[in-house]
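Here the complex is missing one protein chain, while the rest keep their positions.
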Amino acid sequence: MHADRLKSLAATALAVGLILPFLPLEIWSVAHGWRFPDLLPRETSTKAWTYAFSSTAGVLESFALTTFIALTTTLLAALVGVPAGRALGLYRFRGKGLVTLLLLAPAILPGLAMVFGLHSIFLRLGLNGTVSGVILAHLVPVLPYMTLVMAAVFANFDPAFEDQARSLGASPFQTFRHVTLPAISPGLLTGALFSFLVSWSQYLLTLAIGGGRVQTLPLLLFSFAASGRNDVTGAIALLYIVPGLVIVLVTAHQVSGRGAALTGGLRP
Amino acid sequence: MHADRLKSLAATALAVGLILPFLPLEIWSVAHGWRFPDLLPRETSTKAWTYAFSSTAGVLESFALTTFIALTTTLLAALVGVPAGRALGLYRFRGKGLVTLLLLAPAILPGLAMVFGLHSIFLRLGLNGTVSGVILAHLVPVLPYMTLVMAAVFANFDPAFEDQARSLGASPFQTFRHVTLPAISPGLLTGALFSFLVSWSQYLLTLAIGGGRVQTLPLLLFSFAASGRNDVTGAIALLYIVPGLVIVLVTAHQVSGRGAALTGGLRP
Amino acid sequence: MTTLTLAGLTKTYPGTDRPALDRLDLAIESGSLTSLLGPSGCGKTTTMKLIAGLLAPDAGEIVLNGRSIHGLVPERRGVAMVLQNPLLFPHLTVGGNIGFGLKMRGLSSTEIARQVDPMLARVHLDGMGHRPPTALSGGQQQRAALARALILKPKVLLLDEPLSNLDAGLREEMQTLIRTLQRETGITTLVVTHDQAEAVALSDRIALLFGGKLAQHGPPEDFYRRPASKAVARFFGGVNFVPGRSQAGTFQSVLGPLALSKGLADGDHLLTVRPEALRLSPGPNARRARVDAVAFLGTQTRIDLSVAGVNLQALKAPDEAATLRPGMEIDISLPPDALWLLPSGDH
Partner (left out) sequence: MTTLTLAGLTKTYPGTDRPALDRLDLAIESGSLTSLLGPSGCGKTTTMKLIAGLLAPDAGEIVLNGRSIHGLVPERRGVAMVLQNPLLFPHLTVGGNIGFGLKMRGLSSTEIARQVDPMLARVHLDGMGHRPPTALSGGQQQRAALARALILKPKVLLLDEPLSNLDAGLREEMQTLIRTLQRETGITTLVVTHDQAEAVALSDRIALLFGGKLAQHGPPEDFYRRPASKAVARFFGGVNFVPGRSQAGTFQSVLGPLALSKGLADGDHLLTVRPEALRLSPGPNARRARVDAVAFLGTQTRIDLSVAGVNLQALKAPDEAATLRPGMEIDISLPPDALWLLPSGDH
């Protein structure tokens, strides 16, 4: 197969696939009366954007809350996931396959089914309807993910670098700070970005555990969508995909700049 | 760190984390009147199970439909994902990092935002409310996933095996049949199982594209949950997690039997 | 018996500006074992893959028994190549691997078994046919890979670095096995190697490649006694080079006049003498030399000498060098039949 032809084909197909689904959002957000079967709306308006940024809509508070939850979830996942991933990636031990499998379980087992269980446990712990509860619930899919990413990163890390650093007079902390951390940071960054986005886009878990009292952006989006206000929905949806787009653009820039280096880190 | 201590710790933590969330489901499905703050229900009953398996509930039809959609999605993903993953995994070409990144986009960009776009495109194509439309929509997250898994599989496959086979008198088809396929089949199986489960557990995409006319198990589950019938919800939820549990058990058996071989295939 | 001729074979890989193989002409003797020797990147493996049909040449012909095989797919060429790593198919047993090619030809399983068993014995793997390849040692895997190709009775057998993954002991064993099987079957065989000592020990003839071009082709002794250039001489461990001018059987240089053996051309040349051929005793072409250093290398001792300001190196049996100490003045001689002339332009 000709690699260049494949590349152009794949890039085109994917660019189309990536951009097309979001096109209607932009149109919606500035549309005034857009009805089937029109291809484009008849009039445009900035009413939806004005409303979205007003204090009454609660969109900005929701944006801040969603960011806080996603950041905290990511930080906690990194603190646990880095040492756990290191152990999993570097050492061979009996039952390692089983542990890996169990870490994959939240990905294998439908999250919807888990929602009911978590809800009834958190109810007894008094965590339902709290931000802490939502963060803990988000950790259920995020933490195994972060651990597996770090395990893959450490599987490509040669621990002999650490031995070499110790033998050149570095203390254990200096070794981590000056040798291990720089080596794992691209993978850690990738894991953190993905963790952030997994938390950011949680809908069912937040709805079930937050019980409507923790109003993150996806919940807000869904309630506007259900109420049929397509223009405001479009505006919120565009806000909602901002972190994802920023991450895609930043990463794409790095990928094209640094070539294969980051791709290795990105491939999970 | 002592690998053995880590192993026991991780296995225990994960077993608890895996089983606990599902425990209430079992209790619910046989419970008759279970109210906060009781730890266990006061009476049990098989009413919910009888209802779930009756023809009026539509649970079995829904189970069959969900299985059909997931199987078709998986098959289509494999037919496209194997050659695409081969090209991505084996060959270096300019823009490979970008292609990989675009393949990751459906994982990076919140699915909720994409739902709106897909809906309006499928509306114009007349695909909304059809099983074909739902399958196509499921391919949006499944196909990139399958492609990335196969790329990882082919990255570990030495194409020199194919050269060696050709040089021993095998035709291109014989080479694929007798050399390539056996080498990639563990990874292909893993990718297919995950693809099946991703399709199986789609909620938002099916709801948006199927428009209520394609009633898969997660939709049925959610509607019973919304109606507050905890006992039937528990029964359906248990049916719903059957494929996931079967896959975990089968894979766990193979992992403990064949050791690291499959783990390599499992690590995405 | 099979003759194999390469004519003007050229191959440039996409994205590179230097050809990997540059108009290679090479006539392989029927039934011989020829080593394709050279440093990494010299085009050895490219040549193999072109012959096997795993790559297509940009130009040139590959002629087998007088017939071009240019348009033939790999499986129709009658050429079997054993790639560098053993590459045993992991999902087949050792026996299944050895019978792979016969199965592809559609032979029945009883017929395959009938041929695989004696082949297992010939590569000393008796009774190991039912094991998985991973149960074999590195040397056994290498032998199984060889058997997998030999069982097809190819017209030409290509071996890519067959000894590169083996320890010293196994290497010698495998060398002997390849030599024995090749002599028994008479299959025209090409072996790729980067190791000059291995090529010398293994082959009837050596084709030395530098940068995609043929540097020299001939029996192993030629590369020591009659190298074609300074680069060839250096690749084979030559270290002594003295520029000067030859005329009427005498070489004039800073070393003074040296008698040459007959048949060497007149003109400006680079004189070379093998370190092991230089004598530490008086004789024809005798000179006075100072010992600069003596290094014990195990089975040989290296002696660094200064002769009229020229540094020469000798390689001698340890016994012969036992009494030498740095600073001593000794008589050496440069036997005329050990002197050889290289093109002078080739520094």
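Here the chain labels run A, B and C in written order, and each chain numbers its own residues starting at 1.
FYI, a residue touches a chain if its C-beta (ideal position, glycine included) is under 8 Å from a C-beta of that chain, and two chains touch if they have at least 3 such contacts.
Quick caveat, the model's predicted, so the values are computed rather than measured.
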{"item": "Displayed chains contacting the withheld chain", "value": "A, C"}
{"item": "Among A:90, A:155, A:170 or A:189, the residue in touch with the chain that has been omitted", "value": "A:170"}
{"item": "Contact partner of the left-out chain, one of C:229, C:253, C:300 or C:344", "value": "C:300"}
{"item": "Residue in contact with the excluded chain [from A:161, A:176 or A:222]", "value": "A:161"}
{"item": "Positions on chain C contacted by the hidden chain, ascending", "value": "39-40, 167, 196-197, 200-201, 220-221, 224, 236-237, 274-277, 295-300, 315-319, 335, 338"}
{"item": "Absent chain, residues of chain A that touch it", "value": "158, 160-161, 163-171, 174, 178-179, 182-183"}
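Following the convention adopted for this analysis, only the chains that are shown with their structure count from here on.
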{"item": "Relative to chain B, chain with the most remote C-alpha centre", "value": "C"}
{"item": "Mean-CA-position distance for chain B and chain A (Å)", "value": "19"}
{"item": "Numbers and ranges of chain A residues touching at least 2 other chains", "value": "none"}
{"item": "In chain C, residues with contacts to at least two other chains", "value": "none"}
